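What you see is the complex with one protein chain gone and the rest in place.
Here is chain A:
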Amino acid sequence: MPHDHHDHAGLSPSGHPYREDQDNSLSYWQAMEIAVRELMIEKGIVTAEEVAAQIDAMDARDPSQGAAVVARAWTDPAFRERLLADGSAASAEMGFDVGPMKLIAVENTADVHNVVVCTLCSCYPRNLLGLPPDWYKSRAYRSRTVREPRKVLAEFGLTLPENVTVRVHDSTADMRYIVIPARPDGTDGLDEAALAELVTRDSMIGVGVAKTG
């Protein structure tokens, strides 16, 4: 009877600990969200299908639109100027839905490295980059990036020389930020689509750099 063997209490048959069930009761705000959503559906303001479709649309976004914007900026100097002057207008020009928030693009150079954080919550350029990674929403990232940015970047594997100024951008209000990473050396022969493949999500948050190939 193989299932009678219970010597390793709390471990799965393969020897791993079971994860605890997350069956805590709802928080105040979770209950509020459900109540408001159900009331809005009941009153005919939105339908359950519309809510589900919006969640699907949010989940379907990924960083590829942001990468396309960066690759265009690397290859088209006039577009780069327009992107730095008005990030929303330049992204809309590429056919991307930029949403109600205004986009500011900040550019990494030989002297400046930019990194984005939202200390108050989790503001993030979701239209271009998709949902933020879990670490972006963590208290540790949010509080430490404005206090000791170079230490945080080093933990992501990015150690910057002293002569490079680090500029931290705290998305506190109506702006959203995207970092234009530096174009890697040795990529002169690549076209825009191949360049976009080098642009990682982390490089557009500023905790990484573009891939070299």
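The rule is short, and it goes like this: contacts are C-beta pairs under 8 Å (C-beta built on N, C-alpha and C of every residue); 3 or more make two chains touch, one makes a residue touch a chain; residues count from 1.
In this text, contacts and distances are computed from a predicted model.
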Next item on the list: One chain of this complex is missing from the view, so tell me which of "ABC transporter ATP-binding protein", "Peroxiredoxin family protein", "FeS cluster assembly protein SufB" or "High-molecular weight cobalt-containing nitrile hydratase subunit beta" is its UniProt name.
Entry: "High-molecular weight cobalt-containing nitrile hydratase subunit beta"
Next item on the list: Determine which one of A:12, A:30, A:47 or A:172 touches the chain that has been left out.
Entry: A:172
Next item on the list: Over the whole complex, note the residues of chain A touching the chain we left out.
Entry: 102, 104, 119-120, 146-151, 162, 165-175
